[in-house]
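If you scroll down you'll find the structure; I have some questions about it.
Every protein chain but one is kept in place in this view of the complex.
Order of writing sets the chain letters: A, B and C. Residues in each chain are counted from 1.
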Amino acid sequence: MTMPVDMSTTLGNAWFPNPLFTASGCASSGRELAQFFPLKEIGAVVTKSVMSKPRHGRPTPRMAETPSGMLNSIGLQGPGIDAFLAHDVPWLLEQKSRVIVSIAGETIEEYATLARKLRSASGISAVEVNISCPNVENRGLVFACDPDASRRVIDGVRKTIGGDLPIIAKLSPDVTDLPAIAKGVVDAGADALALINTVLGMVINVDTMRPHLGGKTGGLSGPAIKPIAVRAIYQVHAALPKVPILGMGGVASGKDALELILAGASGISVGTASFGNPHAIIEVRDQLQQLLAARGFTTLSQAVGYAHRSEEVM
Amino acid sequence: MTMPVDMSTTLGNAWFPNPLFTASGCASSGRELAQFFPLKEIGAVVTKSVMSKPRHGRPTPRMAETPSGMLNSIGLQGPGIDAFLAHDVPWLLEQKSRVIVSIAGETIEEYATLARKLRSASGISAVEVNISCPNVENRGLVFACDPDASRRVIDGVRKTIGGDLPIIAKLSPDVTDLPAIAKGVVDAGADALALINTVLGMVINVDTMRPHLGGKTGGLSGPAIKPIAVRAIYQVHAALPKVPILGMGGVASGKDALELILAGASGISVGTASFGNPHAIIEVRDQLQQLLAARGFTTLSQAVGYAHRSEEVM
Amino acid sequence: MATINKNAVRQIVTVLSNKRVGAYHQILLSVGDIVKSCRPGNFVAISVGGAGSRMILRRAFAISRTSDNSQYGGTMELIVAPHGSGSSWLCAQPEGTEIDILAPLGTAFGIPTQPINALLIGGGYGSAPLFGLADVLKSRGCKVDMLLGASVGSKIYAPMEGKRSVNSLKIYTEDGSMGETGRVTESLLDIVKDRNIDVIYSCGPMAMLRAITEIVSVTEVIHQCAVEESMACGIGICMTCVLPIEKEDGTTYMARSCIDGPVMDGAVVRWDLVGKVPDLL
Partner (left out) sequence: MATINKNAVRQIVTVLSNKRVGAYHQILLSVGDIVKSCRPGNFVAISVGGAGSRMILRRAFAISRTSDNSQYGGTMELIVAPHGSGSSWLCAQPEGTEIDILAPLGTAFGIPTQPINALLIGGGYGSAPLFGLADVLKSRGCKVDMLLGASVGSKIYAPMEGKRSVNSLKIYTEDGSMGETGRVTESLLDIVKDRNIDVIYSCGPMAMLRAITEIVSVTEVIHQCAVEESMACGIGICMTCVLPIEKEDGTTYMARSCIDGPVMDGAVVRWDLVGKVPDLL
């Protein structure tokens, strides 16, 4: 008999009954996973990053399996924000699913436009701002790799969206100084951080002797990057202990989720693991609850960042 | 029957009969692997990064296995340059092994001192400058993460060591703009680049609920990081097509080596794979030769960077 | 889409037998009640490599045949070519191994309500789902002809019992080692005309599906093809498996071949754009 654990969590002023979320781009708009479990069973559905216009994305092949990981190069294929708000969000809310909308843009202005449209949509729990996108106004330099551009994106979203909807800024690990980027976006108004987006990688097809992916480079995800995610979360939590982190990167079991939580995550997104197992999020949730109970935690929040506690005298 | 392939390669003015090298820190000083194969069979032994003074390194545990990879946190344990030059280099040369000495320092001055000592040692093929070390003069910021500090390290080594010994600058992938760092060190006098050093990671022990490694963070190596290595090599070769690259990161088979070579590497270091298989380097060499032959290459150098060729009309 | 995969179940099943048949492995799985919801054209996604594998993604295989009998309960047959590490692992699993499957997935071949003249065309292991389809079509009173093609004879999969369920079977190999020398598309237009074909059902390499579509585009024949794109998830959540599809209004969108397929109308696939990105919407 283990004690029940209060699994609820908050990101900014948004409350969730449990800390397990889908990862943006790894659950489409939610309908497909709903064949496998009721979406209201998880903390929230984080939807695929949506842009202002419909988009085809990148050419195929869009994926390559790598050792304990995979590369993807989807290129933000999607219906555009209007169709998304008209069809996908209402459907999710009907399922009693909590919804975090992920937005992506090519200009600072596009992010603000997206925020404006979200502002008038009701029922959304939070907005995740995916800033790992190339900035067309600055030689395609990814926003998240440029401290100034990331700050300006979040600032624009904050100003447009008003004070209520929590903003989760999603950062890329492909930077020299992640805590500095994190501080910048928090100063600009982010209520929480999502860590980590995929790591830039490439596979060369040894038969064609060219890059395997249609988009040449791709984002590395899955268990292979878990140690990078843990490090990123630990570093950022050390620098900004008060800022809630939505942790992700290679989580496939309750033990993985616990690692990220001990490092400082208040919520966990499960991405790639759902590709191998559509029930992964539910299983991770249940395993996490048991692991927390076995360690004597009565609430999830007691475990958040617990690996940072000072050394006991031995 | 396949055609023989000329496997020889060069890094700067140093010539090697084949492109397979040990990776610094993954072969100690060579003696231990010599129980498994004659060291002269491989292109060169790259020795463990040596500092000016003897060092104990970091506390244990120093390693954690991760999905398709491992973290290490050795902390540059070693005998110091004097003992190293007195005992290790002469022994390697006696074995007719080609030797690349890896050096590491905590200050720009320490690198120069090491270079001065190497200058008077004879028989060395090249020096690999491991700049993924914390710079004690600048808040422990890793040299390789700071474009200016990396340039100054290489500049100091170049000026001290004179024009003959090729300098291979070893870079960290944990930066926002790797090609910029690469350009900087090449401008400062590096003849070649070694890519990639380990990726910063962390594992939390879910029993002690603290970072597992004695040094908290560690370097991620092995197959998990191969897509990052391929991307790094491809990016840098695209930016600096004339600069030879010693590629590494997760190579465990001839196919892996070929991937890095097609991306732009002229030589391959095998690190972590030797831990699982002491004959890995020899096996990779033989497999690579066969793969090159099967693709109609008659020399290794024809394959270097071949994935960058322009699209043929289909 | 809303109802696709609604019967999909994840289950640990047992390998009943694993036999080499030419270049392929015929793998029989004991899957219980899953067979009740499997339709010709559906596929199964299988975890490969066992616990602790570095392969994190499932592999997709067409469900070749299912049956439900008193001795073994529901069984599912797969025809697997050892291609890379995952399919080779599967081919190496002996009788008794437990494997983790997710099935049935994706769209199925559309079955006509009227007796029609059907031509089934398979390339390589693409013939696998066609024999089960032939049974269903025959039971609906259709006339079923079949063309199978492959590079070499060992890659023709045409089991004895399968042959009984078709009215005619013609085999082509590129090297002439079995049947006629050449490709299934060789005299396709003639066959379609001579036999008054109403619907072509096909499964095989993308180049074959494209060639069939182009050849029959001058006819009224409907071409239902089961496509094969690299898939990361198999259940519609990753967007890696997309194909360009032409909408009625002439615009093109990227459909997911796992959930909007694998069975698609060949005529709406923009074969010329596969592996490319259509013009902006």
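Just so it is clear, a contact is a pair of C-beta atoms (placed from the backbone, for glycine too) under 8 Å apart; a residue touches a chain by one contact, two chains touch by 3 or more.
These numbers come from a predicted model, not from an experiment.
Peer 1: Counting contacts across the entire complex, name the shown chains the missing chain touches.
Peer 2: A, B, C
Peer 1: For the chain left off this view, which of B:P19, B:G69 or B:P211 is in contact with it?
Peer 2: Only one listed residue reaches the unshown chain, and that is B:G69.
Peer 1: Which listed residue, B:K53, B:K159 or B:R309, touches the chain dropped from view?
Peer 2: Of the candidates B:K53, B:K159 or B:R309, B:K53 is in touch with the missing chain.
Peer 1: Using the document's definition of touch, tell me which of B:S8, B:Q77 or B:N138 contacts the absent chain.
Peer 2: Only one listed residue reaches the unshown chain, and that is B:Q77.
Peer 1: In terms of residues, what is the contact footprint of the unshown chain on subunit C?
Peer 2: Looking at subunit C, the ones touching the missing chain are residues 49-55, 85, 89.
Peer 1: I need the residue numbers on subunit A that touch the omitted chain, in ascending order.
Peer 2: 67-68, 223
Peer 1: On subunit B, what residues meet the omitted chain?
Peer 2: 25-28, 31-33, 35-36, 48, 53-63, 65, 67-70, 72, 74-75, 77, 214, 222-223, 252, 272-279
The rule we apply is simple: only the chains that are shown with their structure count from here on.
Peer 1: Which of the two pairs, A-C or B-C, is linked by more C-beta contacts?
Peer 2: Looking at contacts between chains, A-C has the larger number.
Peer 1: Grab the C-alpha centre of each chain and report whichever is closest to the global C-alpha centre.
Peer 2: That would be chain A.
Peer 1: Between subunit B and subunit C, what distance separates the C-alpha centroids? Give it in angstrom.
Peer 2: Comparing mean C-alpha positions, subunit C is 47 Å from subunit B.
Peer 1: Could you pull out the residues of subunit C that touch at least 2 other chains?
Peer 2: Correct list: 54.
Peer 1: Where in subunit B do residues touch two or more other chains at once?
Peer 2: 67-68, 223
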